[in-house]
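These notes are about the structure you will find just below.
A single protein chain has been removed from this complex, and every other one stays in its place.
Let's turn to subunit A:
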C-alpha cells in the first residue's frame, strides 16, 4: 500500500511540470474567457474593471450581422480549401509514388510552402495578386483574359484569392501524409488485383482510396480545424476587406478585442468559434466510427 502511494506521488510529480503549464497557459485562460462572456470588462482597470453584463454579449452576438457573415466565410473557406487540398494531395502522392525520378526534390518543393512562415508567404502572394502589375494578372492577360479579376482588391475575389493560396500551402501537408499512408498499404493487395485483371485506375479507386481512409480522416480533421482558425493570411493580405468580403471569425475576434477593446465581446465570439469547431469535429468522429464498421 505504501509503495502504491509512493508510486502515485512519483507519478503526480512527473506530470506536475506539464500540469502547471497546462493550468497556467490553457486552463486558466479558457475559464477566464468563459467568465468574460457574462461580464463587461474594461481591461485597463485591471481586475477592478469587471461589471456583470448578464447575457448581453450573447444577445449582441445574435444581432451582429458581421459575426454570421464571417462565420459563413469560414465555412466556405473550409469547405473549399480542405477537399481540394486533399484531392490534389492524394493525386500528387500517388503520382510521386509511381514515378520515382527526382522524388525527394519534388516532394520537398511541394511540402515547402507548408513549412514556411505564413506571414512571409502572404506578403509574397499579395504582390503576386497585384491587380495591375502583379504576375498573376500579367499571365492571365497574356493568355487572353481581357478583364482579369481584381483579386485582393475586389470584394468578389478577395476570399477566393486567400483560399487559393491556402490550398497551395495545404497540398504539401496532405501529400506527405498520403505518401506515408500509401507506403503502408500491403503490396499483396495490388498484386492480387493485378492477377484478377484490375486496371491502374481500378486498383486506385478500390484499393488505394479505401485503404487510405484513416489518413484522409486524420488529415481532414486537422486541416478543418486549422482552416477554421485562419487568421494570419487574412490579416496580412486583406485585413478582412474590401468591405468585409474576406472577414473571418478569428480576425473579427482580434478586431473586437484589440482594436475596439471589447475584450468581453471578443471572448464571446471566440467561444462561438470554439463551439463551431467542436461540433464539426464531433460530427467527424461520429462519421469515422461508421466508416470503421466496414472493416
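FYI, a residue touches a chain if its C-beta (ideal position, glycine included) is under 8 Å from a C-beta of that chain, and two chains touch if they have at least 3 such contacts; residues count from 1.
Basically, contacts and distances are computed from a predicted model.
Chemist: Among "Extracellular solute-binding protein", "Ferredoxin", "LemA family protein" or "Succinate dehydrogenase/fumarate reductase iron-sulfur subunit", find the name that the UniProt record gives to the complex chain excluded from display.
Modeler: According to UniProt, the chain not displayed is called "Extracellular solute-binding protein".
Chemist: Out of A:41, A:77, A:129 or A:173, which touches the unshown chain?
Modeler: A:129
Chemist: So one chain is hidden, and I want to know which residue out of A:151, A:228 or A:252 touches that hidden chain in the complete assembly.
Modeler: Of the candidates A:151, A:228 or A:252, A:151 is in touch with the missing chain.
Chemist: Residue by residue, what part of subunit A touches the chain that was omitted?
Modeler: Considering the whole complex, subunit A reaches the absent chain at 17-18, 20-22, 24-25, 42-46, 49, 126, 129-132, 150-155, 158, 214, 238, 241-244, 258-261.
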